[in-house]
Structure formats: structure tokens, C-alpha cells
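A single protein chain has been removed from this complex, and every other one stays in its place.
We call the chains A, B and C, going by the order they appear; numbering starts again at 1 in every chain.
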Amino acid sequence: MAEHDHDHDHQHGSELSETQLRVRALETVLTEKGYIDPAALDAIIEAYETKVGPHNGARVVAKAWSDPAFRRDLLADASKAVSALGHESRVGDHLVAVENTPALHNMIVCTLCSCYPWEVLGLPPVWYKSAPYRSRAVKDPRGVLADFGVSLPKDTEIRVWDSTAETRFLVLPMRPPGTDGWSEERLARLVTRDSMIGTGLAKRPEEVA
Amino acid sequence: MAEHDHDHDHQHGSELSETQLRVRALETVLTEKGYIDPAALDAIIEAYETKVGPHNGARVVAKAWSDPAFRRDLLADASKAVSALGHESRVGDHLVAVENTPALHNMIVCTLCSCYPWEVLGLPPVWYKSAPYRSRAVKDPRGVLADFGVSLPKDTEIRVWDSTAETRFLVLPMRPPGTDGWSEERLARLVTRDSMIGTGLAKRPEEVA
Amino acid sequence: MDGIHDMGGMDGFGKVEPEPNEPPFHAAWEGRVLAMQRAMGYAGAWQIDMSRFAQERLPPQVYITASYYQRWALAMERNLVERGYADAEELAAGHALRPAKPLKRKLTTDVVRQGMTRGSFYRQAQAPARFKPGDRVRTKNIHPPTHTRLPRYARGRLGVVQLVHGCHAFPDTVAIDKGDNPQWLYTVVFEGTELWGAEADPTLKVSIDAFEPYLDPA
Partner (left out) sequence: MDGIHDMGGMDGFGKVEPEPNEPPFHAAWEGRVLAMQRAMGYAGAWQIDMSRFAQERLPPQVYITASYYQRWALAMERNLVERGYADAEELAAGHALRPAKPLKRKLTTDVVRQGMTRGSFYRQAQAPARFKPGDRVRTKNIHPPTHTRLPRYARGRLGVVQLVHGCHAFPDTVAIDKGDNPQWLYTVVFEGTELWGAEADPTLKVSIDAFEPYLDPA
């Protein structure tokens, strides 16, 4: 009856070995049935561990910061613009990029499950999938931002996009000042995962040395 | 991760000994602080185990079935009418009696916690306090009735009273046919707790032999 | 607050399961919890809405996996600590380690034996009632982060006043130590279809008891 014993999201002890056994049983059944090939599972896991991650999105953002025509294309049709870049993990049909400005801050959530733009950001972090984020983002986004140490001007409009369909959203954060003339590669190092979800801002130049 | 391991309402094993220890610690602290007298706790428990129960409400219902003037008074001001009976556990100011008819069936719930007319019905049963009842009664009362084996005519109006304040509701069930001339004492044996909550009907004469 | 306690209309909890010949308590500690709660209420340690609010603030995972009396016990611990009647160290030790905070009275066996009457929630009206039976009202769409007795499923809904229950202490302020703030209380009836949409059971009507600040004329 302890109040705080129930947060399994961060619990990796004995219960997980039960889960581990159960998942192993599941995989064995599916393999023996001929539904899946364990080697293909390995390849998927490898892709998410090594290829598909926020660096993909960061590259898109850095290009949008550097190339006005690409920025325009991205905001007009992100699926098309990003596909044209020839990404590792191809994006599907339903990517939408939304742009932060001094007057408007965008934040992405999926209250009903945990929809996330995997193709450009990789796997969602645990907090994105957690009940605190899913429940609060649409009601108290400034409180959520405070949990990330981010404080925005009182009069900035906060726009929360609840991903309730198959559309996926990518936030185009504001380009930090003091980055004139930077290459796309260098700019990409300023682009954090959280800045593309809207729970953070792009790094300042001094933060990346 | 078993799907059905989490229903603690019906779990009375080892976890309860932890709770038992914790509750004992609580009582010791409150007693040592001088806030409570354990003997008074014993007396409260004794009262709920022996004196205050649905037989109190059954007596009220049986009287309303037998005595038209009392029925009128009860429906006009249940607090006053029941207090005048000189009950074991006195009723407070906020009791309301609602009458079932062939056209209207009343059901009582408290969706926000588990408010219940303790003075006339005793302690609420576990199901009344359970999430299934609290969640479904206001939306699918006929489905709830089905769980109790009760089926009402398709055109009966179902009125669910959600006890969201300190008002407490007592359902006056319909008097079963075939009970003409019965004494109040005999009638009271037909009045079940559930019939006064609205999840049941009064018993038929043949059910009490 | 829009907590897990506000479960009216939620799907997925399964069937209602009555227990034949259910005993008053399923374990001795349940009775102790109930009786302690009664005794502390009699002593004036806190009011019922403070106890409800303490339950509502339990982590949702705890709220829906704990039993009813477990929730009461957890809420009591919270109120004891938050209101300075005991501290976490004492609860962990199972002994008083510090002087008591004075309470206005103490429940005795004699008082219990005389029959405990439920307290009255009537309060002196500060203004005439704004609504009368038959009036059409719309509940407000409010989402206070604190205790309220207007359930989510009945917010922003059109209903009709059926009963006027007099003027009562207002749970929304009582629960946060802002006083009785007396308010008129009404039974307001809604069509099932107003609450649950066109597919709802057409024979269903649901009422809540709504304090006047929850209501707008409609």
C-alpha cells in the first residue's frame, strides 16, 4: 500500500525478468509459427539503435535554417521535402512541420497513445510516453516546460498539437542568435530532440563549445 | 505484467499484513498523541457490525408501504420522517427518499467517492465502492442491473442519482404484489439492501417462504 | 481536480461483482480505519472534503489499485502530516515522538453509545437562491486543480433543476481550507443523451447535486 510503489515505468528489477520470460515465450511462439524471422527483429532493433534517431530531424532543421527555399518547402509539405533529402529511414506521407517564432511556441503530444514522428526523431523517450506528459501537455504546457527548465515569455502563444491521427508533427525550433554563417553540420549540433518536440529550445552556440 | 493481478479490492493475502501493520502503527500514534480512544473505536465498529445496517432502511420502507401518511411524509422530507421513527442510528439533515414506480426506476451512485446513506443502510458493500459500479452506473445502468440479474421493461425510465453533495438518497422500492395485509415486520423481510440502492427489486413473497 | 477519482462514465473497469453475504469488514484493520476516521472527524481534525481531497491527490496508480479502506488510511496519513497532527517519522516509527497538536474534543465510548448523528451541512444563506425547480441551467466547464464536486461528465451540460436542498457548506472551498462559503444546492437532471450523445439509452436520466457556483442560467 506504499504510495510510490507503482511506477513500473522506471522499475527494472525482478518483475522485468517475468516480463522477459513472457516476451521470450511470445517470440518463440511467433517464430515457430513462421510469422516472424528473429534475424529481421535484430535488424529492426539495430536500425533504431544506430540509424534512426533525432540526428535525422536535426539535419532537417539545420537545412531549414540555412536554406530558405527548403524551409518554405518543409513548411508547405514536410513529407515531400524530407523525402527529397533521401533519409536513412524514409518518411511516410503524413509529416507536418510547424515553425516556432518569437510569438508562437509549438509543442507535440499524443494524449491517446504515444504517436511520435519516429522517422525523423527515432524512438520516443519514456517521458513522452508517460502519463504525466500525456495528461498535462494539453492543459498546462507551461507547467510541463517548467519541468524541462524552460520558461517562455508570458505573452508567447503556446500551441499544442495533439497527434490524434496518423499525421506526425515536427517542430522547427527558432535558430539561435550568434550562428550566422554556420554550416548545416555545425547548426545540426544545436538541434536537440526536445527542441523538435517543443519541450526544449535549440542550444545556444556557447552550449556546444 | 499479468493482466489480472491488480484487483486489490478482493485480495486478502500477504499484502494485507503490510497494511495491517501500517494501520496498527497509525492507531498507536493517534492513541499515544491522545487524539483517539481505542475503546471508542471498538464501539463504532460494534455499532456497524451489530446495529446499523439495511434492516434500518427496510423498516422505513415497510412502514412506507403500510402507512400512506408516512409514505407521504417520507417522500416530502425523509430526514424528518425517519428521525421521527427514533432509529438506532439517527439520520442527519440530508436524507431524500425517491420512489420507484412501474414507469420509473431509481438507482443511487456516487461517482466521485462512495457517498452512501449509512444511517439507513449501514456500510456500503464493496461493489458500491468499486470502479465498475462508480464508472458505469451513470452511463449504462441497464448493464449494471444485468450484472445483478435484474432486467427492467425497455420503456421504464431509469433515473440515476449521483450523490455529488451531502444529500443521501434512499430508494423506496415497489411493494411486491401478493403482500396485502402483511405486517410491517413481515414486509421488511422483503426489502433487500440492493432494492434500496436501486440495483435490485424487493423480494417476492415466495422468496422469503 | 480532474483526477482518476472522477470516474463516472469511464469504460473498461468490467462487471460489477456483488459478493453474497458480504461481511461488514473483510479484515479487522478495515474497521479500525473507519473508526479512526470517524474519531478524527469528531475531534475536528479535518472535514470530510479534506479527506476526500487527500484521497484524490493519491497517485492515480495507487488510487485505482488500493482498496477503499486502504485509500482512507493513506488519506488519513496525508492529512495527519499535512495538518501537523503527526509526522512521517512518527508514522514510520509507529509511536508518538512529539507533543500532540490540540484538538477540540475527543470521541468517547459514551458518545458512540448514545448514537452518533451525522453532522449537518446546512449553512446560513448569504443570498436568495438563484434557481427554482423547473429552471433550465447549464453547468459550467470548470477544471479547478483542487477539489470540486462537479464531475467531468456533467460539465458544460444542459439540465433542469428538480430539487432545492437549501444552502450548504461549499466543498470546493472547505477542502482547501478556505471556509464554508455557503452555497445553494440543487438536484439538476440531465437527459442521458445530453451527457453521452445520441447513442445513449433513451430512457436514461442522470442527476447530480450541484452547488450554485457550478450553474449558469440556460
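The rule we apply is simple: a contact is a pair of C-beta atoms (placed from the backbone, for glycine too) under 8 Å apart; a residue touches a chain by one contact, two chains touch by 3 or more.
Because the structure is predicted, anything quoted here is derived from the model rather than measured.
J.: Decide which residue listed in A:147, A:185 or A:207 touches the omitted chain of the complex.
T.: Going through A:147, A:185 or A:207 one by one, A:147 is the residue touching the chain not shown.
J.: Could you tell which one of C:56, C:77, C:172 or C:209 touches the chain left off the display?
T.: Missing-chain contact among the listed residues: C:56.
J.: Of the residues C:16, C:64, C:154 or C:167, which one touches the chain left out of the display?
T.: C:64
J.: Would you write out the residues of chain C that touch the absent chain, in ascending order?
T.: Here the touching residues of chain C are 1-4, 9-14, 56-61, 63-65, 140-145, 152, 156, 196-200.
J.: Write the list of chain A residues that the hidden chain touches.
T.: That gives, for chain A, the contact residues 6, 8-9, 11-12, 16, 19-20, 22-30, 32-37, 39-45, 47-49, 53, 88-94, 96, 109, 111-114, 118-119, 122-123, 125-127, 129-142, 144, 147-148, 154-167, 194, 199.
Quick note on the criterion: only the chains that are shown with their structure count from here on.
J.: Counting only Cα atoms for the centres, state how far chain A is from chain B in Å.
T.: For chain A versus chain B, the centre distance works out to 51 Å.
J.: Could you grab the centroid distance between chain B and chain C? Build each centroid from C-alpha atoms only and quote it in angstrom.
T.: Chain centroid spacing, chain B to chain C, equals 17 Å.
J.: Can you tell me which residues of chain A touch two or more of the remaining chains?
T.: 1 - these are the residues of chain A that touch more than one other chain.
J.: Hey, what residues on chain C touch two or more of the other chains?
T.: Residues 65-66, 70, 73 of chain C each touch two or more of the other chains.
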